[in-house]
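For this view, one protein chain was removed and the others were kept in their places.
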Amino acid sequence: MSAVATEEAKGGAPRDDLVLSVRDLRTEFSSREGPVQAVRGVSFDLRRGEKLAVVGESGCGKSALALSILGLIEPPGRVVGGEVRLNGRVISGLSDRELQAIRGKEMSLVYQDPLTALDPVKTIGSQIAEVVRKHAPVSRKQARARAVQLLEEVEVPNAARRLDDYPHQYSGGMRQRVMIAIALANDPQLLIADEPTTALDVTTQAQVLDLLERLVERHGASVILITHNLGIVAEFCDAVRVMYAGRFVERAGVHDAFARPVHPYTEALLASVPRPERLQYGPLPSIPGLPPNLARIPAGCTFEARCPVGRGREVCRTVEPPDARVEGAAGPVVAACHFADERRSGTAPA
Amino acid sequence: MGRVATAGRVDRGRRAASTAGRALAFVARDPALAFASAIVVVLVGLAVVGRLAWQYDSLTVDVENALEPPSWDHPMGTDGNGRDVFARFNEGAGISLLAGAVVVGLGAIVGGLIGVVAGIGRRLTDSAWMRVLDAILAFPPLILAMAVTVGLGVGVRSAVLGIALTTVPYYARLLRTDILRIRALPHVEAAVALGATRTRIVQRHILPHASSAMLIQSAAVFGYAILTLAALGFVGLGAQIPEPEWGSMITDGLQYALTGQWWIAVFPGLGLLAAVTAANVFADRARDLLDPRGEIAVARET
Partner (left out) sequence: MIVQLASRVVSSLLAVIGASIVSFLLLRIAPSNPATLILGQFASQEAIDNLTEEIGLEKPIWTQYWNYISGFVRGDWGYSYSLGTDVRSLLGAKLPATIELGLYAFVFAFVGALVLALLATYRRRPLVDGGVRGLSFLGLGIPPFWFGLMSLVLLSEGLGWFPGPDGRLDSGVAPPRDITGLYTLDALVTGNWAAFGDALWHLVLPAITLGLAPMGFLLRLLRANLLDVSREPFLLVVRSKGISRWTAFARHALPNAFLPTLTAAGLVLGQLLAGSVLVEKVFNWPGAGALVTDGILRQDFTTVQAFILLSAFVYVIVNLLVDIASAAIDPRIRAPRSVG
């Protein structure tokens, strides 16, 4: 997986044996203060069967990234640059009509679920059947039968009877399972999961993730998991991309990302995960300051003002760090930091 | 010593000026709001200054110059009796604006009081008052206003009272709902547990919250009051001839409109349209500012 990381970092040509290949994707939203650059030149590849995590604080652009790939950015937002290839085919320039044939079939979305991710006035069954019938000329009965099948697959008890229930009659965990069922209904090659467990309690989280893992394996889908919950990343994913202010600041295999983070932001993120044994040492650690205003991106490194290493340094304030490749324990790591080498070798300042 | 005092005054003056400046900038950025504010300014101006400064008054009859179309001398023409429509328009503006204000004031005070009493009282008091309000609400409002007007003797004054009566249930319900909601809030229950008196609770906890809702409602009611007063005038129950109220002016102009003398009925109508729309725009913007999530249920915008 990390070999791939190198390729994309070098700005190499997109490879056609990959499920997804994104090059220099840029998305903007117009606002009163001017264009807000939510995604600023993101590139990455996703291989078959790979499970990639995109982590970051809220507002870093992760959801915008997902929607940009799916082609679901609506005004006042716009994808303003870059290319997205799905299974070797360029989809970033396609019309919405053409994309409709792909969404729900080759690529699909699992969304976070407060009660509002499913239509409250339609039955669960009809909402599952909807995605089935959109992409295949099946009758209502057939679609319904398939819906029961899918519900059973995501381990909803009494599937046949519960088909005609409404979303509010399901618990949070069950609704999430339904969404997984909908997303996997047509055996997509790419599954984008945007904070799929955020609204669930810890136990249910574990169950749902477990289910997702199994099903993804079974259906042969590749996954982009978007989350700010580092815990589930460790369990579930193979590779990690850390996003900050619209860009990837670290790309690594999951082992390296957790054991020896290179970019100061990654390190700070990991440090801010509350650990019971640390509590006796004082207040919960957090990253001081706020992310930059995406309508006014500062020159230089966007993390500089909050960075324990780079704050105040001339080079960090004026020059945007290039992607630097270093050797991690399990493969290459790419970090957008002027001091990547020093940090890897342990000789970094401060 | 003196310098400090002066500095304080200058500072306060500067602060006031900057708040005014910010308010102005805010209004200017929003075309609808700017337009509505301009309308209010113009109407108030006409009502106050126009009446004092204009050469004609609203009641002088001049049959020789009857039914003159708009001209420099008579910007809105003259009516069937030769009265200057512009002068009547200005006075009508004053009547409508004043009536709107009075209705809002009366409705808010009476309705507010009832709402507070019902809200902080026991369930029996609450239910009793709610039934009374329901009875008023079951009435078609225009008819209620008409009935009151007739009962008290026709004229603008009775009309205003009648219209105010129809707005009372809305104010009352607004305040009552708000109070019931706030009553259930934990920090208020805590205050009660600590021994706060009812008055104190009303003062500290209820009034601040309620004022937003009242403000939004009042803007809407203002528009409604003006329209209804005109409606009553139109029907002949509000202002009586020759009082220059916009509604009765339209009735006046009815007969002439279909024969080509459009100005007698059109201008008062435009005035009504402008005033009511301005009120509705204010209500809308007030709601956007004070209650963006629509938690306050305000009724009746017409």
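Going by the order they are written in, the chains are A and B; count residues from 1 in each one.
As a convention for this text, a residue touches a chain if its C-beta (ideal position, glycine included) is under 8 Å from a C-beta of that chain, and two chains touch if they have at least 3 such contacts.
What you see is a predicted model, and the numbers here were worked out from it, not measured in a lab.
S.K.: Given the contact definition stated above, which residue among A:P75, A:G282 or A:G346 touches the chain not shown here?
M.R.: Of all options in A:P75, A:G282 or A:G346, contact with the hidden chain holds for A:P75.
S.K.: Considering the whole complex, which of A:M179, A:L200 or A:L294 touches the chain not shown?
M.R.: The missing chain is touched by A:M179.
S.K.: Which of these, B:L43, B:V116 or B:A230, touches the one chain of the complex that we don't see?
M.R.: Missing-chain contact among the listed residues: B:A230.
S.K.: Which of A:L109, A:A147, A:L163 or A:C316 touches the chain that is not shown?
M.R.: That would be A:L109, which touches the missing chain.
S.K.: Could you tell me which of A:V131, A:L200 or A:V309 touches the chain that is not displayed?
M.R.: Residue touching the absent chain, from the options given: A:V131.
S.K.: Tell me, which residues in chain B touch the chain that this view leaves out?
M.R.: Contacting residues on chain B, toward the hidden partner: 32, 131-132, 134-140, 142-144, 146-148, 150-153, 223, 227, 230-231, 234-237, 247, 250, 253-254, 257-258, 262, 265-266, 268-269, 272-274, 276-277, 280-281, 284, 294, 301-302.
S.K.: Could you please point out the chain A residues that touch the chain left off the display?
M.R.: Within chain A, the residues that touch the unshown chain are 67, 70, 72, 74-76, 96-97, 99-105, 108-109, 111-112, 114, 116-122, 130-131, 134-135, 157, 165-166, 168-171, 174, 179, 182-183.
Criterion: only the chains that are shown with their structure count from here on.
S.K.: Where the CA atoms of chain A average out and where those of chain B average out, how many Å apart are those spots?
M.R.: 53
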